[in-house]
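A single protein chain has been removed from this complex, and every other one stays in its place.
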Amino acid sequence: MRDRGSLFYAQLAFALLVCAFLIAPVILSMLAGLTANYQVGIRSGLTWRWVGEVWSGYRETIFLSIGIALACLACTLVLGVPTAYVLAKRQGALARALEELLVMPVAVPGLATALALIVTYGGAGGFRTSWVFILVGHVLFTLPFMVRSVLAVLMAIDLRTLEEGAASLGASFRQRFFHVVLPNCRSGIVAGSLMVVTLSMGEFNMTWLLHTPLNKTLPVGLADAYASLRLEIASAYTLVFFLMIVPLLLLMQALSRPRPRKLRVEAE
Amino acid sequence: MRRENLTLLALLLPAGAFFAAFFLLPLARLFLVGASGKGGFANYATIITDRNHFASLLATLALAAATTIVTLIISGIAGVFLQRNKFRGNAALVAMLTLPLAFPGVVIGFMVIVLAGRQGLIGDISQALTGEKIVFAYSMAGLFMGYVYFSIPRTILTVMATAEKLDPRLEEAARSLGASPWRVTRDVIIPGLKPAFISTGAICFATAMGAFGTAFTLATRINVLPMVIYTEFTLEANIAAAAALSFVLGAVTWIVLAVARTAAGGTVAAAG
Partner (left out) sequence: MTAIAHRSSPVAIALQRCAKTFADGTRALEPLDLTINAGETIVFLGPSGCGKTTTLRIIAGLESPDAGGKVLFDDTDVTPLGIEKRNIGMVFQSYALFPNMSVAGNIAYGLTIRKRPRAEIAARVAEMLAMMRIEALADRSIDQLSGGQRQRVALARALAVRPRALLLDEPLTALDAKLRDSLRLEIDQLLRGLGITAVYVTHDQAEAMALGDRIVVMEHGRVAQVGRPRDIYQRPSTRFVAEFVGTMNRLSGSVQGGAFVTAGGRIPWPEAPAGASEVLFRPEDVSLVETGAHLDGTVAAAFFLGDRTRLFVQVGDGKPLVVETSARRDFQHGEAVGLNVDPRGLMAL
């Protein structure tokens, strides 16, 4: 074990500084949401008052965000898992082109996608004013992440041989898909699901244009709060958002860390 | 295996129909709307001809480029360091660095205010140190800081993943030939990370080009392209101009990503 040189400590200090840069405002804003008076600072004492006001005033946005995120998950599962399967089975130029196409809503700015939806469906009254309109934008944006996550797992296993094995035992396509293919890409589905829910809950660029006063998601409500209300309420609102989303992010990180493989019995 | 092809096509149909109806078709409409109204197709040229629009285009490009370069440097150093050095708290550091991954632009804007606003942390520190309070949240500098803030988590994961795959033997060979740590970094590590830098840098650039929430939160005075599009749409009700500009913005970012993909080779993982 070599002695840690000065280079190591310099880099460590750098990494810590970057960390502080990212985390300090998070902590500060969480504190601000609990401070009685932001101008005065922490000396004015801590209180739940602002969080309470957020709950009474913005409860619906929280529920709508959760609802849309779950609906988005359902849609991406139904649309995305079969797509990933097709892309895993066929690797030619057409599949590459399909993947490119799929990624476009992520590459194209949310603003443009939202505008495009509005100019096309803005006239369809019922659709335009319902939460489904927002859902459509979210699904477009999160679908590539579900597909990519599931596709990664499918490419890592020997899909063709597994399917041929099942077919040799008499399984039809439907049986093969549900008994063998789906269970073996479970980790990809879980990772993709977490990603989809997290992204949906945090989506703003599209949602800001797609929403109506009756359909506000949490980030939209946040923007309203910043613009119009006391900083304390906006901070408390942000705190609520963090409480919802940080556990999801941590879960995603925990799952993506490679787990130690089980020891194989080599003796015959 | 023709039957299999039919099955695969059927499986693709739901996603395909959804995509066609809610993305391809609207984009086509957007293109046409952009060419509607008094200007016609000349609307698409306003991004260059109109002084305001052109200025905002340049500002946005410059901002995105600066963000990308700074982010890559920061993520490069921190990412490689964390990937290669095992020490207690390493995992915690990584977790903290990737936490802001899904924060919406609104929250990022708020982070910027908390750091660099009138009651901001940086202001307090600078006042304590120099007696002068530094406040820059509501300017391009603040926006720049916000963009770097949300870009670091996205890029650092890709850098770390690529750093993991670097072959340590190449560095050992360089060292055996007498290269100093700096030369090893310059001649072996950075070239090895080049594909990651290109792919993740492209995403960083594209995201910064199209970012809206942060600028929206900080002020409506900041002259970046997404804000221009927004004001054209909502305040000026100039749908054609907004449509044309957003279509151009979308095309530019998509081209940047496509070029980067061919330069780096292989699929570019959009971290989101």
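So that you can tell them apart, the chains are marked A and B in the order they are listed, and the count of residues begins at 1 in each.
Basically, a residue touches a chain if its C-beta (ideal position, glycine included) is under 8 Å from a C-beta of that chain, and two chains touch if they have at least 3 such contacts.
These numbers come from a predicted model, not from an experiment.
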For the chain not depicted, the shown chains it touches: A
Sole residue of A:26, A:111 or A:166 that reaches the chain not shown, by the stated touch rule: A:166
Hidden-chain contact residue, picked from the options A:47, A:130, A:184 or A:256: A:184
Positions on chain A contacted by the hidden chain, ascending: 157-158, 161-162, 164-172, 175, 179-180, 183-184, 186, 261-268
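The rule is short, and it goes like this: only the chains that are shown with their structure count from here on.
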Chain A and chain B: spacing of chain centres that average the CA atoms, whole Å: 17
Touch list for chain A against partner chain B, complex: 7-8, 11-12, 14-16, 18-19, 21-26, 28-29, 32, 38-39, 78-80, 82-83, 85-86, 89-90, 98-113, 115-117, 119-121, 136, 139-140, 143-145, 148, 173, 195, 198-199, 201-205, 208-209, 219, 222-223, 226, 234-235, 238, 241, 245-246, 248-250, 253, 257
Interfacial residue positions of chain B with respect to chain A in the complex: 4, 7-8, 11-12, 14-15, 18-19, 22-23, 25-27, 29-30, 33, 74, 77-78, 81-82, 85, 87, 91, 93-107, 109-112, 114-115, 119, 121, 149, 152-153, 181, 206, 209-213, 216-217, 226, 229-230, 233, 239, 242-243, 246-247, 249-250, 253-254, 257-258, 267, 269-270, 272
